[in-house]
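As you look at this complex, bear in mind that one protein chain is not there, while each of the others sits in place.
Right, chain A next:
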Amino acid sequence: MSKPEQQVVGSGAVDGKGAEFGKLGAFDTHIYDTEDPENYVREIAAEDASSDSEEDSPNVSLPRTRFGPSKELLEEAARAEVDEDEDPFQETRRKAIAERENEYQSKARARGVLSRDVLNVDDSYVSQMKSRLEEDKMETSVEKQKMLEGNHNEGNLSSSSEVSSSSVGLKRQRWDDDEKTPSGTGKGGNSLSTSRWDQTPLDVPAGGQRRSRWDQTPDIAASSLLKDQKTPLWTPSIHGMETPRLYDPGMTPEVYNQVRWQKEMEERNRPLTNEELDEILPKEGYEILQPPPNYIPIRTPARKLVSTPTPDTSSGYRIPSESTVPKSSIGIAPKIPEELEGVMIKPEDYEYFSKIFTVQDESELPLEEQKEYRIMMLLLKIKNGTPPIRKSALRMITERAREFGPGPLFNQILPLLMSPTLEDQERHLMVKVIDRILFKLDDAVRPYVHKILVVIEPLLIDEDYYARVEGREIISNLAKAAGLATMIATMRPDIDNPDEYVRNTTSRAFAVVASALGIPALLPFLRAVCRSKKSWQARHTGMKIVQQIAILMGCAVLPHLRSLVEIIEEGLVDEQTKIRTICALAIAALAEASAPYGIEAFDSVLKPLWKGIRQHKGKTLAAFLKAIGFIIPLMDAEYASYYTKEVMPVIIREFQSPDDEMKKIVLKVVKQCIACDGVEASYVKTEIIPEFFRCFWVRRMALDRRNYKQLVESTVEIAKKVGAAEVITRLVDDLKDESEPYRRMVMETIENIVSAMGTSEIDLKLEERLVDGLLYAFQEQTGVDDGTVILSGMGTIINALGLRAKPYLPQIAGIIKWRLNNKSVKVRQQAADLIYHIAPVMKKCKEESLLSHLGLVLFEYLGEEYPDVLGSILGGLIGIVNVIGMENMNPPISELLPRLTPILKNRHEKVQENCIDLVGRIADRGAQYVSSREWMRICFELLELLKAPKKAIRRATVNTFGYIAKAIGPQDVLATLLNNLKVQERQQRVCTTVAIAIVAETCGPFTVIPALMNEYRTPELNVQNGVLKSMSFLFEYVGEMGKDYVYAVTPLLVDALIDRDLVHRQTASTTVGHIALGVAGLGCEDALVHLLNHVWPNIFETSPHVINAVMFAIQGCQVCLGPGLILYYSLQGLFHPARKVREVYWKIYNNLYIYAQDSLTAFYPRIEIDNDPNGNYCRPELDLVL
């Protein structure tokens, strides 16, 4: 996949004007070239983790060595043999999100969160915009002044290194000069806090240490530097930070561990100090000598290793004291708070959550820090805890969100989200936290909108679908909470950001805002942006927003189509190439979204579009053609015909384009044009087809997957217009081409044409050539890939030929027989599969003798040892049995089935599935051909199959029990099954209970229930539970048939409902629920009230399964007994003094309320208290009587 995309990225430079320095070229214009908007993110090439820039930093490429003697040696070795130190588990380990991101996506991290001020909440949109404008001006002037003064290093730096640090634009430098920049909010006191979010404003020293230069050695002690870090990842830890390198933003958990190990090893293997030597060696008899003056210590590690070891003179092993290795330095916390018991803590967490591990007593902290501590604790629990811990922490953080306040919350969450070591699951959880607290905080989030956006926007271009959906959800919730004005004010500056990445994500975010708050609300803003004279970037982003809106909202753009088109139409004649391109793409997206309506809206763009295709080249032309391709299908027949003829010369010219992107678009446009009514077949035949086949039907096209698909689709479309024969004649000889991928492409095309249009147009001559080609392609396939294309193509075409296939069948059968004997496994398998495909045709052509002959051949091959082939052979037999029926089957069923019994033991999934399918079919339709003893034997075998991991197999097995029970009577089968309830394995028991229920369903409940009730008397837990479970399934399956048995099983259920065993009560409750649902309205209310009385005391159970079952039973009774009765049951506890009781009762009440809001009206209690100060809550209406 990734190859063509990279070309897309790379080809940005080929664009008419060439890519700008430090930009990704015309990347964005090609993001949406696929027809399927779901796939859009795939366009961004996913590079290997190995090429990740983050792993390349020099200080982290150390080898993973546990017993490295010294650091020098390690480093030398690292230089020598980096390759050998590759992690063998590289492929299997879970990757942090940062690792799998490509360069483009990882720009999110470079962007940082610090870039924008906290907005003043109270200001209106207008004033915010005004202040921002002023701010911009001021900034620019300050900037200019500085440049003039020449004392500003960043200015120079930013001009040369815009790529590496995208945030060095105008806006991003504010951390450096906030003294001179007005805060823009009009409140002088705020000026210090403006661009900081990770600090409490008071910390900042009033003056001094303000300016930190890029080229100066960073002064760790100066706190202001740390605060000015662009990305707040490098959290300084208070304890034991001897080597600040330990936690580097570029580190992955993997590397981190490695470094930690190495550090620990170094610590342990450090040379002995003199004091230690004094302690180890005896005091007397030794003298400390000065080393001789000419002594030079051995520096070369290799010689060091082979030096003679000193004889061990120590007095034995000494347990190293705790203090020798400072634990914090190797990432082990000195103490884990009790609250975090059971929470797994990763090494990097010690950095983020250092406070948790250093603070001894939370209550000693000042209030603000206590809050921070609580939040950290909750976040850590959510991030790493087990589901129950996580759940309660999530609830807690949601409930207390208002109390914590948005500031402290986001200050903790957002840096976590930007962490390079974040994994998918963790990101999902953090995003969920944001989602929940957004609801709670509501408009209090306003000052944090930009920070949240910076963190969430990258999700919109994530490769993971769910991440994109989550991102959209958050942004839409954010938009709803913060309001349109804030959203626009916040994102406005990003619209003309010089960095393409920022603009790209911003436009997507705007589209989400539009979908959340409605397109009309955004229209005036979009209009202004798209006509912006200030910068082409703004116009570009504006059009891109329109495009994104169309992709995101689909046909919902229709009501606003005209205004959207009006907004962007001027872009088609813009002087900037990029604008013209994105405008055309936006129009394409709009036309695609609004199809098949809305052609009127596009009237105004038709002329510039058609004029444009004569003026432009390359990317722009491709975009214009794409727009035309989407607009033509919306037109009336005659217009479509006219405009197609206008565009066709250009399209045909571009057939020869070497550009892959252009090829795809041209193919698509051809397909779209040809599909229109107004385009005549004769025109297509004379003008398009010759050139089309000459340029596109070449072997090279089969190699790229996307070209391949597009070509097949377009060719099928042409065939639909000009007739199957015309196209197939041109293609059929290529079935014998020597390139296999090409043959496959031809085969797929012919298959699609034939299945769409049948074979009536194909004359005898063509038919012969076609079958000839088919057989050639079938026989020549090497089976490098799965070969399904050729196989299904062959099946479809032969089936479509129907009776006309008769003359070829003997030949095909011959080939199959010959190939069944082949040495290659794949060939045998394909042959057997083909039988399955063509059996129906053989029957239709009255080739029964051939069929039964093939059946016999397959029967003989049942000894096949390759499971894949055996499965296919069984599949072939199924195909034959299906068409010729049980009675005519050759070999006779009575011989076939005993042969299948041992195969049932085979553990291979495909074999099991096909075998049980065949056996089930025979049991269903031809059970009489086999003795009942044989069937019983099969019953025993089937019990084994219940263990199968694949659900389809277990389902087929359970159904087969039903067929067999029907054939030989339920008694014996039931006895077998009931015995099987005693086995230990749970899955087998569950399947057995299902089988019992199915037997009851097929043979009538009366055949099963007595035996089941009898079995319940066995004093064994598993058996009783099994019986209850069978009952549950049974009543679920038989539905209203159950009414005759309710009174019979009631005593049993009552017994189970008052059992001490939880599972008894749980299963019995489920049974009651199913019974109630089945017999609703059939007059069994008395029994059900009785059962409900026994179910009700269980409402206070806490085990989730039991409480679920009980709630289910109560809901069933709601249906059967009516909501009024349940309301009166629940009224007794709604205002109980004990909260625990109230909780449960309100849960029941709410359930009831949602289910039967309307009908409850008649049953609500009268609450008429005359002396109540609040007045009288009477509802007199229903008392009215005429």
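Methods note: a residue touches a chain if its C-beta (ideal position, glycine included) is under 8 Å from a C-beta of that chain, and two chains touch if they have at least 3 such contacts; residues count from 1.
What we mean here is this: contacts and distances are computed from a predicted model.
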item	value
The complex's invisible chain, by UniProt name, from "RBR-type E3 ubiquitin transferase", "Splicing factor subunit", "DNA-directed RNA polymerase III subunit RPC6" or "Ribosomal RNA-processing protein 43"	"Splicing factor subunit"
Touching the absent chain when the full complex is considered, from A:C676, A:I816 or A:A1109	A:A1109
Residue among A:V983, A:M1013 or A:L1160 that touches the chain left out of view	A:L1160
For chain A, residues in touch with the removed chain	1029, 1032-1033, 1036, 1067, 1070, 1104-1105, 1107-1109, 1111-1112, 1134, 1139, 1142-1143, 1146-1147, 1149-1151, 1153-1154, 1157-1158, 1160-1161, 1164, 1167, 1173-1175, 1177, 1179, 1181-1182, 1184-1186
